[in-house]
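Only a single protein chain was left out; the remaining protein chains are all shown in position.
Let's look at chain A:
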Amino acid sequence: MLEISNLTTHYFQGGQVATAVRGVSLTLNKGLATAIVGESGSGKSTVAMSVMRMIRPPIGDIAEGTIRVNGTDVTAASPKRMREILRTSIGFVPQDPTTALDPLYTIRSQIVEAMPHVERNKRTETIVELLTSLGIADARDRLREHPHQFSGGMRQRVAIAIALAKEPDLLIADEPTTALDVTTQIGILRLLDRLRRERHLTTMFITHDIRVARLVCQDVAVMYGGVVVESGPLSAVVEAPSHPYTQALLDASSLDVGPRQRLRAISGSPPTLLSMPSGCPFAPRCPNATDICRSEMPATTRKADGSSFACWNPVAS
């Protein structure tokens, strides 16, 4: 379904080339949800934007690698072919529906744009059905309304409707609940999980919160400094993490911390793109770091439980 291999993506920041994603390889299993987890700035959104070919000069560019969507390499697709792939195969759920929907257009016209394949006289019915299935009760009466007339949670349902209107094979959700009220977050997570199961949607679910990933995902890829440091079946990675960064993420979010206790934060901060260490990006913050970590990028090791990691001195299990 989605096979990313050796992806490297640059941004052009004021004359300088900043590498946000370095040699990422990742395969999403069909019909399953893969979490991309990591602190802010680790390159998660850049991977998603690369898949949709949203990073083009003068903003940045894909420097290397291939991204196959249903077998087509999007890195080699013309703009026209790319629009066709976006129109038919990839649905995108944004982080903040309030800024992602166009405030000047009706809900109906914004959804219609994403369903060119549906016959004109069947569009209203299709939209009403879709919105109703997404939990918007009075959908038919609200088609002519504008985004500001909806609440945050309902707005995100409209955005999900736009992502689904094209009946995609791949759904990319970039922090889809971060901007929402806590009370509506869980509803949206349940909805995304249900949609994946019902529609066999291969889902790329981006989150900085590994606890959220555990609720809706089956696979995981942990990113740090533009690199996938550990990936595999979510249960295997959570039960026996090998990479010190995965371990640190799990510690920071561990569920047995009392409610009033502050979560333990990972000490130090992620590297900036222009000061990326030459070896393992996590070395400056890693408790296991040794000399080789600082000079050489760790090789990838596969484990028996189906997961793999990139580290010279993995966590002892």
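Just so we're on the same page, a residue touches a chain if its C-beta (ideal position, glycine included) is under 8 Å from a C-beta of that chain, and two chains touch if they have at least 3 such contacts; residues count from 1.
Methods note: contacts and distances are computed from a predicted model.
Undergrad: Looking only at the UniProt record of the hidden chain, which name from "Phenylalanine--tRNA ligase alpha subunit", "Protocatechuate 3,4-dioxygenase beta subunit", "ABC transporter permease" or "NADH-quinone oxidoreductase subunit H" is the right one?
TA: From the listed options "Phenylalanine--tRNA ligase alpha subunit", "Protocatechuate 3,4-dioxygenase beta subunit", "ABC transporter permease" or "NADH-quinone oxidoreductase subunit H", the omitted chain resolves to "ABC transporter permease".
Undergrad: Touching the left-out chain: which of A:Ile90, A:Cys217 or A:Cys286?
TA: Missing-chain contact among the listed residues: A:Ile90.
Undergrad: Would you mind spotting which of A:Val69, A:Leu131, A:Ala159 or A:Val222 touches the chain that isn't drawn?
TA: Of the candidates A:Val69, A:Leu131, A:Ala159 or A:Val222, A:Ala159 is in touch with the missing chain.
Undergrad: One chain is left out of this view; which of A:Ser40, A:Ser78, A:Asn121 or A:Thr183 touches it in the full complex?
TA: A:Thr183
Undergrad: By the contact definition given up top, give the residues of chain A that touch the hidden chain.
TA: 52, 54, 58, 82-88, 90, 92, 94-96, 99-105, 113-114, 145-146, 148-154, 159, 162-163, 166, 181, 183-184
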